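Here the complex is missing one protein chain, while the rest keep their positions.
Naming follows writing order (A, B and C), and every chain is counted from residue 1.
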Amino acid sequence: MHSETVEVRGHLIDSGVLSRVLDDILEYNCDYSIDRFEVGRTPVDESYARLTVKSEDAEDVDRVVMRLMAHGVNSTDPGEATLREVETDGVFPDDFYSTTNLETVVRLGGHWVPVENPEMDCGIVVVGERARTIAVSDVRAGDRVVCGPGGVKVVPLPAIDRSHGGFEFMKSEVSSEKPQALLVRQIAQQMRDVKAEGKKVLWVGGPAVVHTGAAPAMVALVEAGYVDVLFAGNALATHDIEAALFGTSLGVDLSQGRGVEHGHEHHIRAINQIRKAGSITKAVESGVLTSGVMHAMVTGGKQWVLVGSVRDDGPLPDVYTDVIEGQRAMRAGLADVGFAIMVATMLHSVATGNILPASVPLVCVDINPATVTKLADRGSAQARGIVTDIGLFLEQLALELAPAYRAGERPGSDAP
Amino acid sequence: MHSETVEVRGHLIDSGVLSRVLDDILEYNCDYSIDRFEVGRTPVDESYARLTVKSEDAEDVDRVVMRLMAHGVNSTDPGEATLREVETDGVFPDDFYSTTNLETVVRLGGHWVPVENPEMDCGIVVVGERARTIAVSDVRAGDRVVCGPGGVKVVPLPAIDRSHGGFEFMKSEVSSEKPQALLVRQIAQQMRDVKAEGKKVLWVGGPAVVHTGAAPAMVALVEAGYVDVLFAGNALATHDIEAALFGTSLGVDLSQGRGVEHGHEHHIRAINQIRKAGSITKAVESGVLTSGVMHAMVTGGKQWVLVGSVRDDGPLPDVYTDVIEGQRAMRAGLADVGFAIMVATMLHSVATGNILPASVPLVCVDINPATVTKLADRGSAQARGIVTDIGLFLEQLALELAPAYRAGERPGSDAP
Amino acid sequence: MHSETVEVRGHLIDSGVLSRVLDDILEYNCDYSIDRFEVGRTPVDESYARLTVKSEDAEDVDRVVMRLMAHGVNSTDPGEATLREVETDGVFPDDFYSTTNLETVVRLGGHWVPVENPEMDCGIVVVGERARTIAVSDVRAGDRVVCGPGGVKVVPLPAIDRSHGGFEFMKSEVSSEKPQALLVRQIAQQMRDVKAEGKKVLWVGGPAVVHTGAAPAMVALVEAGYVDVLFAGNALATHDIEAALFGTSLGVDLSQGRGVEHGHEHHIRAINQIRKAGSITKAVESGVLTSGVMHAMVTGGKQWVLVGSVRDDGPLPDVYTDVIEGQRAMRAGLADVGFAIMVATMLHSVATGNILPASVPLVCVDINPATVTKLADRGSAQARGIVTDIGLFLEQLALELAPAYRAGERPGSDAP
Partner (left out) sequence: MHSETVEVRGHLIDSGVLSRVLDDILEYNCDYSIDRFEVGRTPVDESYARLTVKSEDAEDVDRVVMRLMAHGVNSTDPGEATLREVETDGVFPDDFYSTTNLETVVRLGGHWVPVENPEMDCGIVVVGERARTIAVSDVRAGDRVVCGPGGVKVVPLPAIDRSHGGFEFMKSEVSSEKPQALLVRQIAQQMRDVKAEGKKVLWVGGPAVVHTGAAPAMVALVEAGYVDVLFAGNALATHDIEAALFGTSLGVDLSQGRGVEHGHEHHIRAINQIRKAGSITKAVESGVLTSGVMHAMVTGGKQWVLVGSVRDDGPLPDVYTDVIEGQRAMRAGLADVGFAIMVATMLHSVATGNILPASVPLVCVDINPATVTKLADRGSAQARGIVTDIGLFLEQLALELAPAYRAGERPGSDAP
């Protein structure tokens, strides 16, 4: 087992530095123990931590120690710097020290020498008694550069004085650059687990479920038993029913993939049909409504709560027009819910987040990062967010969870 | 054959009104002939058009005539309005006239009566000699409402005076709410067609191809022969190679789907490895690089042009650091290209758009609508845009085009 | 008066080409007359137009004729190409012909010669009997390049066959890159005009009015008489009142500009206070509420309609919880409205767009282009959109319209 002892001083907790240090150690396949931790008693006091980083692999330890310097962490005993000669123009030795953008000193001949021109992702070249950063494209054969973490120390940034004005650091982990296919598989597994425990899966959905052409995938998920309860507004149900009755959904001809500008009156005519039937369930029973997501919910005996909003046309007869009554109906629908998934709706996602216990795992899927962020900002700390395309997401999820859908019974496929 | 003659007057061409009218007629499964068209000779003159709308189905004609009123189009001879009694509270007759938000008049007893409170998506209720809009939720049994397009005329908005200041109308067809799965199939077909003609498929890609975990799908597309030429920057190749060498890509552990914050030095170490080998091709030949997109390009004998940018680390030895030389290399790479697809890169997409003949069909795929818009705004009028998730898009495209990938040889699948 | 006759053939109307041609002529300070216009009688027939472009300035005519070629328009009689020698490496003659990305032919010695490698924004160099595009950085002294529009013709793209599938062209004018300060002045003038006519200004607002620190600017606009009616939800009023009572607004300490994470309970406590008082007006009368936007509305005797949504906490006692009743109240509030401005709310903007006659001018302001687009897509064709920062927009508007605010009575200014 190889190990190295490192230390860091500063506002370690409120700045999040210590949290990032521990994260990095695990990411680099190393382990740690905290040997000493002195916490500042008051907001102005600095804290101090000393840790031992351990791994079976000496190179991993070296790599993580170099990595931790980006957070202002140094070895307690860095020793003397190792210098190696560059063999080829524009190429560093394999184990070159990769710089941070912090002020840095390097120990040469027993003295700490400052590194000139701090810049990240460079090497350190030593010429005589001076050291400076150098870009990989500028290094030349014969240059002597620092290798490994030995003999290098960084100077942490002074802590931000948080006691008076000054706007905040910005930090975000919201990103659409995540391996989405993997996330889909993880969610599918979570749904299987919840169903195996006898709990319900709650969906909260917006009309984009229909606009993106994902209604067939959603129907497959209902039929496969992964949609026990659905919370939505007037729009999802209306567009779904409009597509079932007229083959369009506010501006999209779903079988052709072509935009139809403002198909408004289909929309209001679909609502009028269901109002005439009396309810969505009666429209299914009387043969008016024969396909789509709401049809699948009715025939599968599933539960739904539709709550209206001020922008609604109609609305459908099933829609709660009083929002406080709608909230009460949603609360009643939470019984036995073990997992919640929110798809493409900010309004109903936040509404559900407001009433959902923190103990229910919750995934929010939207192409707009703002929706996902808003949910977390409102206090639903258990929310996990995925920024992705709704249509493709539901298609993939249906392929994972619905055996019939997987077997090629996809609408639009060219089966004989 | 049923038909109806309609007319419209105004700035029909520069406002785009006539274009939308003709679109709508086709969308409603009707046909048209233009009987008369008087174009304004100067910018201030109005134009006038008279059209006949035709269909086998009388109801289609009625529906499109009602629809066209939203554009200020009226029947030349609308006749008298048809009134029907409402049978049930909150439900219109099936063929109710659905209003626009334009000023409207209705012919009752031989007189044109103005409709009070213009509002879209309502009905028109007639009480005595007066007519007004009414929402579906407010209509009551016994109310008499206008049905069908007969006896109704709208008053078009006055043309915007475009000769002096006043900001522009806003209009957009950029949307993430499109049936994406269908679009993927259309693109796959287009690629098959181009290959069948002996032409090349050009890809322009950004690093999100790797960040989103789509590199395996991309590799499958290369191996299936659908990537003849690749234009990219230092980032795509570096992150691909970084993933191949270290299993990470600037912040994402691809096998686990977990975020790794700032994996910078993997990045610069990967670049250093390839610089040491001399080039990407040499790194493949010497066994340093054994997987990933660039590896597939090398082993498949495909062509690529990497052009650098000012934010690059390194860069890789294959990267053109002089952007004008890079442009020349890209121009040389356009020979025999019959289809171009741009994925997740604004910089290289615009650069390619700049040099691509308008005769080459071009699809731009990005999760950010701004990238797609920017390309069209810069003059690449042939650009078609898809706002979607890159990872799922490439996964779907590979499933369509790459038989091996389809057969389940997906990384991460639980094959024995 | 200088003039040139040009012609164009194709699907001129439904493609929008003719509209863009006429636009460009006016933009280049030229005038036009349409000499001949043959419209295709059926959807598959092409149209043909011949126009005369006129200006006092011969150079303007030349420039616009070159410009129109990007749309496939050619001179009826282009004559022979003019060639000029390049004097300096990397510099074109002043009047060089700037290429489009369409296929192009150039008339040399009485023959039409195709231009090789079509690429936009290049020159055309002639070597012997061949012509090809050349980038400005590649041109060399002594090269002969085509100058002026004479002797050049472009080959328009074939019309898109719109009669069967194939996804649509993408086009967008939504952009945040507009001269915003100018737009603010235009809106201010429009508001002054509406007030001078004795009409009302309707505002529709979201909570970002408060979150962005713009409440003082909004108060100034109320006091200056530019807010006659306000449509909003529970959130705007609650956050405004929360800021008045506690100095915070869901996560932002407004006097310091620092983020406060999840200030939830301030929020629910503020609502409870107003519920205790009975209404917002009673809270002002009893001295509980002494500042903010709602306070200014009450003391100024202005009108407001607050309609709730399913995500509301509380809500405030003034809020309509039944959305259909809320719609009715909003309809009643439209009387005498001559101008509507929507700020930072998608829900209430679309709701208002649904009920607003097309004859009322309407501006939609949001930092998110999607909100603006959505409004136009829903049928509010009269909507003009501005993508900008709400806080700075309202600050600027208040500076334009509110003399007191202009005089430096800004909260936070360092007046003695």
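Quick notes
Note that a contact is a pair of C-beta atoms (placed from the backbone, for glycine too) under 8 Å apart; a residue touches a chain by one contact, two chains touch by 3 or more.
The structure presented is a predicted model; accordingly, all values stated were derived computationally and were not measured.
Looking at the complete complex, one finds that the omitted chain is in touch with A, B, C.
Among B:G16, B:G151, B:P216 or B:G326, the one in contact with the hidden chain is B:G326.
From the options A:I34, A:V127 or A:A404, the residue with contact to the chain not on display is A:I34. The missing chain, though absent from the display, is touched by one residue of A:M120, A:A188, A:V288 or A:A329; that residue is A:M120. In the complete assembly, the contact with the undisplayed chain comes from A:S19, out of A:T5, A:S19, A:T88 or A:S286.
Listed residues B:P78, B:P93, B:G308 or B:P357: the one in touch with the omitted chain is B:G308. For chain B, the residues touching the chain absent from view are 164-168, 233, 251, 256-259, 261-262, 264, 307-313, 315, 321-327, 330, 347-348, 350-351, 354, 368, 370, 377-379. Across the interface with the omitted chain, chain A contributes residues 13-16, 18-19, 22-23, 26, 31-34, 37, 39-43, 70, 100-103, 117-121, 135, 137-138, 157, 162-163, 165-175, 178, 183, 186, 324, 327-328, 331, 334, 354-359, 364, 369, 372-373, 376-377, 379-386.
One chain is missing from the display, and on chain C it is touched by residues 20, 23-24, 27, 63, 66-67, 70, 88, 90-92, 94, 96, 98, 120-121, 136-137, 173, 175-186, 208, 211-214, 251-254, 256-257, 259-262, 264-265, 267-269, 271-273, 275-276, 313-315, 317, 367, 387-393, 395-396, 412.
By our rule, only the chains that are shown with their structure count from here on.
Same-residue interface: chain A and chain C share over half of the residue numbers found at their contact.
When the CA atoms of chain B are superposed on those of chain C, the rotation angle is 180 degrees to the nearest 5. A simple rule picks the central chain: find each chain's mean C-alpha point, then take the one closest to the mean of all protein C-alpha atoms, which gives B. If you average the CA atoms of chain A and of chain C, the two centres end up 32 Å from each other.
Touching two or more other chains at once are residues 23, 70, 120-121, 137, 173, 175, 178, 183, 186 of chain B.
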